[in-house]
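A single protein chain has been omitted from the complex, and every remaining protein chain is retained in its original position.
The letters A, B and C name the chains in turn, as written, and every chain counts its residues from 1.
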Amino acid sequence: MNAQTSFILKLVALAVIACVPLSGESFYIELVGKVLVMAIFAMSLDLLVGFTGLVSFGHAAYFGIAAYAVAILSPQYEAASLWYVLPASIGLAALAAFVIGLFVLRTKGIYFIMVTLAFAQMAYFIFHDTPLGGGSDGTYLNNKPSSAIFGWEPFDLNNEIHMFYFILVTLIVVYLFLARVLQSPFGRVLVGIKSNEHRMQSLGYFTFRYKLGAFTLAGGLGGLAGFLYATLFGFVTPELLSWHESGNVLLMVILGGMGNLAGVIAGAFAFELMREVFADITKYWQLLMGGVIVAVVLFLPGGLAGIPGRIKRAMHGGESK
Amino acid sequence: MDFASFLIQTLNSLQYGLLLFLVASGLTLVFGIMGIINLAHGSFYMIGAYLAFVLTSATGSLMLAIALGIPLALVFGAFLEWALFAHLYKRDHLEQVLLTYGLILIFEQLRSLLVGDDVHGVAIPAFLDASIQLTEVMSYPVYRLAISVVCIVLAVALYFVIQRTRLGMMIRAGNDDRSMVESLGININMVYRIVFALGVAMAALAGMLASPISSVFPNMGSQVLIISFVIVVIGGIGSVWGALVAALIVGFADTFGKVLVPELSGIVVYVVMAVVLLWRPEGILKKG
Amino acid sequence: MSQTNNKEVLLQADKLTRRFGGLVANQDISVTLERGMIHVLLGPNGAGKSTCINMLSGDLPPSEGKIHFMGEDITRLTAAQRSQVGIGRSYQRTNIFPQFSVLENVRLAAQSRRQDPWRIFSKAMEAKWALEKARACIDEAGLGKRVDWVSGVLSHGEQRQLEVAMVLATDAQVLLLDEPLAGMGSEESASMVEVLKRLRQTRGILLVEHDMDAVFAVADMITVMVNGQLLECGPPAQIKASVAVQQAYLGTEESFHV
Partner (left out) sequence: MDKQMKGVGRLVLGAAMMVVGLGAAQAQEKVKVGLMLPYTGTYAALGNAITNGFKQYVEENGGKLGGRVVEYAVVDDESNPAKATENARKLVSRDKVDVVVGTVHSGVALAMAKVARDSKTLMIVPNAGANDITGPLCSPYVFRSSFSAWQPSYAMGEALAKRGIKTVATVTWKYSFGEESVAGFKEAFEKGGGKVVKEMTLPFPNVEFQPFLTEIASVKPDAVFVFFAGAGAAKFVSDYAAAGLKSNIPLYGPGFLTDGNLDAMGGAGEGLLTTLHYADGLATDRDSVFRTKYAEAYKIQPDVYAVQGYDAAQMFDAGLKAAGGDPSKKEEVIKGMAAATIDSPRGAFTLSRAHNPVQDIYLREVKGSENVVVEVVSKSLEDPARGCKM
């Protein structure tokens, strides 16, 4: 398939999604909106997992930190300015990722997975145990941020259709942004690090800085998704930072095939669809879900689009340390 | 804190740490030797506790339940290795994470189908159901002491197996260099199967031992899993002695954290982990 | 060791020792590399040649000893830092980015000289200087006709050439090449020898090599290692004549031509 067909298919997919609000069914508008938020979240993780080779099992932390930032920074009885809370929440998530990155990027492989998990768990307890964010019950975002600039309000996030398109446009921007980043010298280095970090070091790259950059960027974009989530639902809870959420977003990445931005968006759709369908079929839907996950790993190595992974394994004789 | 309380808290720390060691040591062996990250390890703890409940109900004795449960856990571990984990050695960590994550869902749901969602208790064996008077109001349950003793015995046995037996030689060699083991003509697949089954059995045993004092309840595995991860990170992957030291550190940090800095008790162990990462990113006792 | 006067000393290792647990892999190894010179590390398998080159490149920290590059102490520098000062290396096992094109492999190497990770919006392929440099290095390594190939499908010899091109693209003054001729056919081997001779003119090359014919064809200086110890060091003629070397190494015919 050439680049043109791929481009056309993407446009068609985009057009279909863009038509969702025409249904007029607010449940589906919100559901697809949520899937798009998760797709942004999954793309941010894909920057780490699929392109840099860093399997973070604590990515929900940045999602949750930004979601809490929106709720905490918004005044109780009026709307905060979008142009203040949006950059602030992304910035806080990125800052958290930067600081945590300084620790976790000292480790590799299995260590990295466990340590990212442990730090996310620490962030979880901070929100769960302190009055900062309403404790275990979470907290409301009573008023969605306002887009007003000097009295002019280009769109209204309380309107579900505006909210939907705001998310969709953000998704497109993030997609294009990441695609561009991956073309940049920085992005090429990340891909090199995924392929063979040691070689990159012997070529003179200070890979730690690049990984820290990627980790911070991914944290910030994960935060963007968290911002959208909090704005969409108006409710944040410590569970947003739990390891189950980190696991779910990893699932989306692998379902779609890591290292493939469009695929990861599809992975988010596939994952949410699977949950919906299974939960409608049976009370024991987690059994089906678990079964599907195990089957995907066993029979579809590297996800559905795992070809690069296979080449890599072939070249490295199966060592993945 | 007066001196008597301090001593008792020390005892509490030791007992908690030793029980954690039992879970974490299996995890660290599987990590270190097979290179596999296993999120389902906490589920083995849960399965052990439920085995203890089911078997104790059936046989009327926890001792008998443990005697039956250990072989069952070994067989179960060997089966899992054969059916699933053997396919994971050459895979990315990411896929290992996912498969074992899927397993957690399956195990929890099967538990719900088979045993239900209720909380259950397991009776302490009669001959251990006593307490030792420590202060005028406080006494210490003999069963907790017994758990500590069993854990110490197992730690010593593990030391013996790893240092003195042929299996242990293979384990140590496998920990250092897989290809070397293969070049020695050792059947590495068999070593893996044994190690994995042992890991499952130790986690299950920890669950069985803990069941009378922790009771048996849904999702009991996930708390243990994450704290075990922290222990493995602190101790160093593949190091059983690291796991022992780290488990004791976590036991002390958690126990004294609760008393001395109650507001922060949820994050104390993670702070300890962060400090260790700064000091020694590979854990305090890498390999051993 | 100092019969080549008026030459600039690039790399100087003094009494490098490396222990792994109780095992001493290298003991008191001293090596000097000058510009315009090919210095060959020779020794049977397990002599500690790779350990030595790993210490020079920064992949392994030495247990004891000092390394100087152009007068600066670099003992504590990491591999990446050493690459930045001008020490490049290739690996015994081919170590490239197999899914990248030849050009991208070398371009990535060239890009390492100007690291500005914050530039995330420019396109890598639009940085002309890196592309031009990459092409030049590919030509210099004799791979000009393979520029756009996916590197994973190159022949083994070509991949070794690609590694050399990558090292060149990092502006290395010192090339540490671990068995660049290993696994090559005689034709490929001969062309690589030509490449090495050409490269020697402006740089210093430290070579680990088994191929005796090639060694004596290109070496200006040879260091012989046995069991982690330095046995003899001198020009090829001296090594050929050395009784100790013959006893310890040249006598064992089978390890001559690997």
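Assume contacts are C-beta pairs under 8 Å (C-beta built on N, C-alpha and C of every residue); 3 or more make two chains touch, one makes a residue touch a chain.
Nothing here was measured: the structure is a model prediction, and the numbers come from that model.
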Task = Could you list, sorted by label, every displayed chain in contact with the chain left out?
result = A, B
Query = If the hidden chain were put back, which of A:51, A:68 or A:125 would touch it?
reply = A:125
Query = Since one chain has been left out of the picture, which residues of chain A touch it in the full complex?
reply = 1-3, 5-6, 9-10, 12-13, 16-17, 19-20, 23, 25-28, 30-32, 34-35, 125, 128-129, 134-138, 140, 233-235, 237-240, 242, 244-245, 256-257, 260, 262-267, 269-270, 273, 279, 283-286, 304-305, 307
Task = Touching the hidden chain in the full complex, which residues of chain B are there? Just list them.
result = 1-2, 4-5, 8-9, 12, 15-16, 108-109, 112, 116-124, 131, 133, 135-141, 143-144, 212-220, 223, 254-256, 258-259, 262, 265-266
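Just so we're on the same page, only the chains that are shown with their structure count from here on.
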Note = Shared touch partners for chain B + chain C come out as A
Remark   = Comparing A-B with A-C, the one with more C-beta contacts is A-B
Inquiry  = Suppose each chain is reduced to the average of its Cα coordinates; what separation in Å results between chain B and chain C?
reply    = 47
Key: chain A and chain B, separation of their C-alpha mean positions in angstrom   = 32
Request  = Please work out the Cα centroid separation of chain A and chain C, and write it as a whole number of Å.
outcome  = 43
Note = For chain C, residue numbers touching 2 or more other chains are none
Inquiry  = Which stretch or stretches of chain A touch chain B in the complex?
reply    = 49, 55, 57, 103-104, 106-107, 109-111, 113-115, 117-119, 121-122, 125-126, 128-130, 243, 247, 250-251, 254, 258, 284, 286-287, 289-294, 296-298, 301-302, 309, 313, 318, 320-321
Key: Contacting residues of chain B [partner chain A, same complex]   = 31, 35, 37, 84, 87-95, 97-99, 101-106, 108-110, 112-113, 222, 226, 229-230, 232-233, 237, 263, 266-267, 270-271, 273-274, 277-278, 281-283
Ask   = Which of the residues in chain A end up touching chain C in this complex?
value = 180-181, 183-189, 192, 195-196, 198-207, 209-210, 213, 217, 308, 311-312, 315
